[in-house]
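Here it is, the structure in full.
Shown here: the complex without one of its protein chains, the others still in place.
Order as written gives the chain letters A and B; numbering starts at 1 within each chain.
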Amino acid sequence: MSTQLLYAFAGVALCGIGLFGFIRLDHLLRKLLAFNLMGSGVFLVMVGLAQRGGEPDPVPQALVLTGIVVAIAATALAVVLIRRYYHLSGRTTLAAPGPERKSTTKPAADREGAEV
Amino acid sequence: MIRVLGVVTMVVACVVFAGFLGLAVWQISGAPAPVNLPGLLAENLEASGVEHPVTAVLLNFRSYDTLLEIGVLVIAGIAGISMARTTSLEDPDLRTSDSLLYALQRWFVPLMLLLAGYLLWAGSDRPGGAFQAGAVLAASGVMMRLGGIPMDFLRPGMLLRLGLALGFTVFLLVAVASALAGEAFLAYPEGFAKPLILAIETVLTFSIAMVLLALFVSAPVNRAQEPEEGERG
Partner (left out) sequence: MIEWLLDGLLVLALLITAVAVLASRNLFRAVVMFIAFGLLMALAWVRLQAPDIALAEAAIGAGLSGVLLLDAARHLGYNRGGPPK
């Protein structure tokens, strides 16, 4: 068991933590953060597992580099979608508002721009 | 009670998932790798045209992945821009009166542009390359945007479209050209590998920076009136 393998196991733990957060958290931005944590975990597993022998392996490094750029583009697109959804509906969660969730909705006249 | 049960089930499920993943990682780590990739790479590095192995992999040995990746970025950029609803890029909301930000901008933006150029150039024989340079370029654009500097190339128009499409188009043209010339798709001709790789990296940097900057700019939704489809905002 080398230190690189320790990072691979850390990636596994990050995947588990991210998955738990992704399923349990309601706020859309928090789901996005949890999803990014899962992505980082996957990258750690890829590089840590491939380099367990100790010498650097450029192929998974190149793939992870590509993955990071694609992940930021997807995150940015998700942020655009979330803000648009909030602008149109006033909600930051996907669940229908029930009696106990009143605090997460905003009246239509009071949306994004007014609180700046 | 049901709620606590739900949370506990979810915790157990995630722990089991992580456990199975960890077991798989442990099993894989026990067996030796079937192919010695670093050795293969070291043998073929001179044939690739660059000296840094990661750049060689990204832009020569696995250039198909990079081509598809820039395609995905362009699609994400198109999707994000189509939802942009800013009245004008000279929105008074965006201007800042923070003198510290102004001072920082004046010093940092030229330095960041220089750094992006260096990272792009250094990618051929040391860590660096198109992605890092594109990210630093996008970051300098974001800094200018936060300071309220109007950037005309971000208006919907010819310049924006050109910037977004340039990287993918040039890369695809090079790939198809080598296919038409009789070699494999994406195979660089002999001796032309290094200049082609540098040219492709340059346009890739530019495109990546444009996509990320356009996505950042289209995120805010103003209280402005929504323009109709096709109407200039």
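Please note the rule applied: a residue touches a chain if its C-beta (ideal position, glycine included) is under 8 Å from a C-beta of that chain, and two chains touch if they have at least 3 such contacts.
Remember, it's a predicted structure, so these values are computed and weren't measured experimentally.
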| item | value |
| --- | --- |
| Missing chain: touched chains present in the view | A, B |
| Chain not shown: contacting residue from B:105, B:132, B:178 or B:207 | B:132 |
| Where the unshown chain meets chain A, residue by residue | 3-4, 6-7, 10, 13-14, 17-18, 20-21, 24-27, 29-30, 32-34, 36-37, 40, 43-44, 47-48, 51, 56, 61, 64-65, 68-69, 72, 75-76, 79, 82-83, 86, 92-93, 103-104, 112, 115-116 |
| Residues belonging to chain B that touch the chain removed from view | 3, 7, 54, 119, 127-129, 131-132, 135-136, 138-139, 142, 146, 212, 215-216, 219-220 |
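Just so it is clear, only the chains that are shown with their structure count from here on.
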| item | value |
| --- | --- |
| Chain A-chain B separation of Cα centroids, rounded to whole Å | 17 |
| Residues on chain A engaged by chain B in the complex (per definition of touch) | 1, 5, 8-9, 12-13, 15-17, 19-20, 23-24, 45, 49-50, 52-53, 55-59, 61-63, 65-66, 68-70, 72-74, 76-77, 79-81, 83-84, 86-87, 111-114, 116 |
| For the chain B and chain A complex, residues of the former touching the latter | 7, 10-11, 14-15, 17-18, 21-22, 25, 28-29, 33, 37-38, 41, 53-54, 56-58, 61-62, 65-66, 69, 72-73, 76-77, 79-80, 83-85, 93, 129, 131, 134-135, 208, 211-212, 215-216, 218-224 |
